[in-house]
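A short worksheet on the structure shown next.
Excluded from the complex is one protein chain; the other protein chains are retained at their positions.
Chain IDs A, B and C follow the sequence of writing; residue 1 opens each chain.
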Amino acid sequence: MNYPNKKINVAVLGATGAVGQRFVQLLCDHPWFHISALAASERNVGKRYEEACGWHLSDVMPEAVREMIIQPVEPVLDAQIVFSALPAQVARETEPLFAQAGYAVCSNSSAFRLDADVPVIIPEVNADHLVLLKRQKEQRGWEGLLVTSPNCTTTGIAIPLKPIDMAFGLKKVMAVSMQAVSGAGYPGLSYLDIQDNVIPFIKGEEEKIERESRALLGRMAGKQRLDADFTFSAQANRVAVSEGHTICLSLELEEKAEIAAVQDVLRDFRAPIYRPNLPSMPLFPIIVRDEEDRPQPRKDRNAGQGMQVSVGRIRPCPLLDVRMVSVVHNTLRGAASGAILNAELLVAEGYLS
Amino acid sequence: MNYPNKKINVAVLGATGAVGQRFVQLLCDHPWFHISALAASERNVGKRYEEACGWHLSDVMPEAVREMIIQPVEPVLDAQIVFSALPAQVARETEPLFAQAGYAVCSNSSAFRLDADVPVIIPEVNADHLVLLKRQKEQRGWEGLLVTSPNCTTTGIAIPLKPIDMAFGLKKVMAVSMQAVSGAGYPGLSYLDIQDNVIPFIKGEEEKIERESRALLGRMAGKQRLDADFTFSAQANRVAVSEGHTICLSLELEEKAEIAAVQDVLRDFRAPIYRPNLPSMPLFPIIVRDEEDRPQPRKDRNAGQGMQVSVGRIRPCPLLDVRMVSVVHNTLRGAASGAILNAELLVAEGYLS
Amino acid sequence: MNYPNKKINVAVLGATGAVGQRFVQLLCDHPWFHISALAASERNVGKRYEEACGWHLSDVMPEAVREMIIQPVEPVLDAQIVFSALPAQVARETEPLFAQAGYAVCSNSSAFRLDADVPVIIPEVNADHLVLLKRQKEQRGWEGLLVTSPNCTTTGIAIPLKPIDMAFGLKKVMAVSMQAVSGAGYPGLSYLDIQDNVIPFIKGEEEKIERESRALLGRMAGKQRLDADFTFSAQANRVAVSEGHTICLSLELEEKAEIAAVQDVLRDFRAPIYRPNLPSMPLFPIIVRDEEDRPQPRKDRNAGQGMQVSVGRIRPCPLLDVRMVSVVHNTLRGAASGAILNAELLVAEGYLS
Partner (left out) sequence: MNYPNKKINVAVLGATGAVGQRFVQLLCDHPWFHISALAASERNVGKRYEEACGWHLSDVMPEAVREMIIQPVEPVLDAQIVFSALPAQVARETEPLFAQAGYAVCSNSSAFRLDADVPVIIPEVNADHLVLLKRQKEQRGWEGLLVTSPNCTTTGIAIPLKPIDMAFGLKKVMAVSMQAVSGAGYPGLSYLDIQDNVIPFIKGEEEKIERESRALLGRMAGKQRLDADFTFSAQANRVAVSEGHTICLSLELEEKAEIAAVQDVLRDFRAPIYRPNLPSMPLFPIIVRDEEDRPQPRKDRNAGQGMQVSVGRIRPCPLLDVRMVSVVHNTLRGAASGAILNAELLVAEGYLS
């Protein structure tokens, strides 16, 4: 495993938005990375970050970035890694330019997530998919590379599914999500639309969850990803919660299992190739809650600095085999922290030399 | 069909509680019924209703009941029908005393809901189950009778399931609910527990939903109810909504059906034995919403004075056959109005002579 | 007093916005007015109302307007009265064109509210200010006329201040408001900004409240309005409430008064010139609540179809003389219904001949 011998310069693309601010907040304290550039859309270029950014996180804006001048989103930034919080349509045009110019692009956007030569990665789930980067280099001829992290809800599903799939095999998955408002960005939803309400629809979300989950649990055949072939039905709802997605899961297994056995594989789950020294990786990616009414987003979203998925209510399903509830922090594990963990993995695996 | 030729005296048991207040509010304006007595627990007996009751509905307390004196919950009330909003454990002891003494008891409590000789009724779904009252009379020897209305969430499920079951047959049902806070009564949940949160557990609720749904869709064989035999998996969640339960449904049908055909049977559904003149019965028990993001509890709970169930997002399911979302007003159709509609049915069917 | 002998054609300017929708909802049922035209900004012109409008009120969109075609905001509409829900900057340019072309413009915008020849009216408070319309005609040479209704918070203050000023004289007013989110229009505030929060600032609001209150309680000297000269300190806050502004008031009076006397003048208040037949005017503009914890926006905002201001907690002030709390429905009495009541007054007073 590789460690950086000095801090690596990183840039944030789309630094003023909701996920961009999370990137900035997390990277200011990061042991391996140093923010050397902030980039955003045309209208903010040339402004001081403090001036351009309607900072809306609870903690105050870190001193280190207040006076930084916003640069254009062009591949001339002084950085090795760029974290992209760009909207999908902008990402589609811009991220390849950065990859071509030699940057390692760690993207939170959905633009390239399911391309055959672009890995979508959760290190604890499918670090081996990084081998797709070889195919990416061959096909695209890029100097740099592009790695993506999955949709926030997918993250809260794929992490508990992984150890269950390894232990028992997955045949069918039914997921109903109750997603936090911050998942829609900032300003996102109007208070008048979501207070005292549930909105049982999020555009494109159900398809993303179904397809990305099969990709993440897919296996590599040489330089090709073979998506997992379980059947998946996802239903996405928006609820009046600020942060933390809750997902009701019902699963059918290849091999029947006792509830206690399912609890055990979740509780014992660690990354397949255990990398103890990635700064953002929790020792246990999953916390199993035994209380009858947990996990709950307000109480469990911050587990492990927002990097642990909490799973509870593991019980039989009258229709499939086993039911459970999962809670994931959507803007940390499900967005900014997830992409940073991917960058740490790239460093550790030697992709940045 | 029978109509009352003058107003029928009715009493409310548990008149000061959350559902009790709804009963009072609805009955003050009722064309067939007249509130002749209010009863509540010992500590409120002898007080004026206005004084005993922490009225929490938005509309003001009706003039007609302010000065009524609270009576004990004993079968000496001047009334033909009693509406029971008693807690289950009190109901279990008290409701039989009223039935024995000759009252028609319309109960919203779960105490006797699944007894073999106690009908649990939604008039549009299973009015024919009233025949159980004959068995009830034979077995219990009561002068009066006891009819119950189902759990609020069950109501929002059984109404859309009924026409689908009639048209195509039901094999499997998966339901995930997002239930309003008022379903837990008043004061019910602490603001600190449910704001910015989801609680993925409601004690006993999943079992009630599964069993009552099969009872409601069961068929009568003489004086015996044969419960429907579809497989049912229910998962119950509490969300930060004041009124209106939302339920994500996924169904497997006996006979495959086009989505359009499912929409049609829902849209066209009327009570099997159509009774145009029950005052609380809507012409169409179901509204089908075509918008991609409806139904929503805040926008749809009041449809048809809170008596219509709104159904939308009717679409294929990758795992079973068809998915949809249902919204029901939990304290109206799902509680007080539902029990009043049952009383109207009893009158119309001649059970009160 | 004049009554219309047939329905008067009216148009709504800005018909697709938050206040515009309220206008449409209220006017569809109005005994004197008939909606003959809907106008909105360029991008919606030519569309059916149903298609152009993201209807967000709880009640469904009235049938009568669904198929109406949106017209441009230009003074060629088939109507005698136009209700303006235009933003201030658009109103500034457009409303004079309508007034010049002969329309009676009833505006909810702040654009002309404090011009010396434009009456800002609450019929129960200052109907006599309509005399300014003579000056308006002389100075502007308009065929039609322009009348405005005050800011929503001002409305909830001026109505209770009026009878107190008449009875005892006002020297000083301290007001702290807790304003509903709908006051900021739709979509208005982001859920992420206002949930679990108070925002102690609303741009321009405190100045509007202070100035408009003095205008409304001013007296006419011929064709000139002399603003009232009490001292006024207003502090405006936004809170997580959907509808209904709450205002804490503390007053110093010219002539000392018992609390009971203040309660009496509030309770007995009727419009100075009593007009029993304006359809939107409540018999009593103020409800005095005696409970120790009322008024509350959720419980009291709908009093009198949202046209009555609820006042409670009337008690001595250790610093000035008397304190109280007022609740007003901000999008009904404080916006659309208020402007419609003004139009009714114009009709009754013969300004529309």
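Throughout what follows, a residue touches a chain if its C-beta (ideal position, glycine included) is under 8 Å from a C-beta of that chain, and two chains touch if they have at least 3 such contacts.
Just so you know, these numbers come straight off a predicted model, no measurement behind them.
Asker: Of C:Asn2, C:Thr231 or C:Gln305, which sits in contact with the chain we cannot see?
Answerer: Of the listed residues, the one touching the omitted chain is C:Thr231.
Asker: Pick out which of A:Asp196, A:Glu252, A:Asp321 or A:Glu344 touches the chain that's been left out of the picture.
Answerer: Per the contact definition at the top, the residue touching the missing chain is A:Asp196.
Asker: Which listed residue (B:Lys7, B:Arg43, B:His56 or B:Lys256) would be found touching the missing chain in the intact complex?
Answerer: Spelled out, the listed residue whose C-beta touches the missing chain is B:His56.
Asker: Give the residue, chosen from C:Val65, C:Val118, C:Ile157 or C:Val325, that touches the chain omitted from the document.
Answerer: C:Val325
Asker: Which residues does chain C use to touch the chain missing from this display?
Answerer: 172-174, 176, 178, 196-201, 210, 231-233, 235, 237, 239-242, 246, 248, 250, 292-299, 312-313, 317-320, 323, 325
Asker: Spell out, residue by residue, where the missing chain touches chain B.
Answerer: Within chain B, the residues that touch the unshown chain are 56, 181-182, 186-196, 240, 242.
Asker: So that we can see where the missing chain sits, which residues of chain A does it touch?
Answerer: 58-59, 195-196, 298-299, 302
Following the convention adopted for this analysis, only the chains that are shown with their structure count from here on.
Asker: At the place where copies chain A and chain B touch, is the share of residue numbers found on both sides over half (same) or under half (different)?
Answerer: The interface of chain A with chain B is built from mostly shared positions.
Asker: If you take the mean of the Cα atoms for each chain, which one ends up farthest from chain C?
Answerer: Looking at centroid distances, A is the chain farthest away.
Asker: Using the average of all C-alpha atoms in each chain as its centre, how far is it in Å between chain A and chain C?
Answerer: So the centroids are 48 Å from each other.
Asker: Using mean CA coordinates as chain centres, what's the gap between chain B and chain C in Å?
Answerer: 41
Asker: CA centre of chain A versus CA centre of chain B: separation in Å?
Answerer: 43
Asker: Using the touch rule from the top of the page, what residues of chain A touch 2 or more other chains?
Answerer: Residues 195-196, 240, 242 of chain A each touch two or more of the other chains.
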